[in-house]
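This is the structure I have questions about; it appears just below.
Not every chain is included here, but those present sit where they belong.
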């Protein structure tokens, strides 16, 4: 009420905590950065020697619409498969999982935070922070395919305004970015992904580099 | 928002992963290919030596309406019976199951993806990929009967546009296809099914042939 939808100010300054990733949203009001915060608490077990057997539970908050809620379920599955494929299974089963999109009063929807949510859950599970200047957008399918999204121009402007220099967009949106005026493209390092594997490589290799540089 | 319902671009190029099948949908906007993606993760058990006892659970995403959600339940049952009849029981009980229809923001409904969902679950369980140029449509009943669907003309056009050469339609739709102009029929290999057994034979024999040819 009286508050602009998706304020453009950066919520986070400096290093992001593990589990928090900068996404990009697009509304009738224009583009904006949209943080995804994932956290977890260890599940209590009656017998800590036995493995956790219940399927993971993910609670989502932030006034997410139905499409975005489904996105979070897909994100959890893709993240679990990524972790399993890397031989690091267990985290998602052994913790209560939470995912939030500030600001809490702003309704949000759409599938384009799929890659962001997946990355947030993996960053949390692997305890690897994501670089503050990396922003991403893209729908993700159950097989990890990265699908086209809308608002590439508005999202690029929002990313620039928030000081993000490295962007991940869906490969299917490459033309949308190429058609932007030069002054919007300049100084950005943009990766185009067809599969979440490529998002993973950029997000976590970047994380390594940032750690090495520090 | 600003995005056409059911884009006609192929989401998948080259070999489909096991569990993913090309369906055909039909809306007021015309026909389109509609992928069904099925995936699974092993269920964790407190005692891995004992068999899994809980009934299978299938989570569905992709903004499916009530009819399509029920379709997915029927598809799981028909797939379990198919597997059991072939002496390969167990997979559906030992895994958490997921089924998704990209794109996540497009509402979808109707029973005509029944054969596609059933095939996706079987392809996943048997780890046999389905040929990329095979597309199918048909409602399936609890006993495996394949029932008539709408939009045969629009679906045929969509299949051609997506490069699908082999189609499975319900036997009850044979006349609808026969009445199409010659230029829409030419070059297509169409199978008409009365029971899912026939869909199975086409989908997995084709898979064998494709594997042999490779």
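In this document, chain identifiers A and B correspond to the written order of the chains, with residue numbering beginning at 1 in each.
Rule of thumb we're sticking to: a residue touches a chain if its C-beta (ideal position, glycine included) is under 8 Å from a C-beta of that chain, and two chains touch if they have at least 3 such contacts.
Everything numeric here is computed off the predicted structure, so don't read it as measured data.
Here 2 copies are displayed; the structure file describes the full homo-oligomeric complex as 3 copies.
Just so it is clear, only the chains that are shown with their structure count from here on.
Per-chain Cα centroids separate chain A from chain B by 30 Å. Touching chain B in their complex are the following residues of chain A: 50-53, 55, 66-67, 70-71, 73-74, 77, 80-81, 84, 93, 110-111, 114, 139, 141-143, 145, 147-148, 150, 172.
Against chain A, in their complex, chain B makes its touches with residues 1-3, 7, 9, 11-12, 17, 19-20, 35, 37-39, 41, 43-46, 57, 59, 61-63, 96, 98-100, 102-105.
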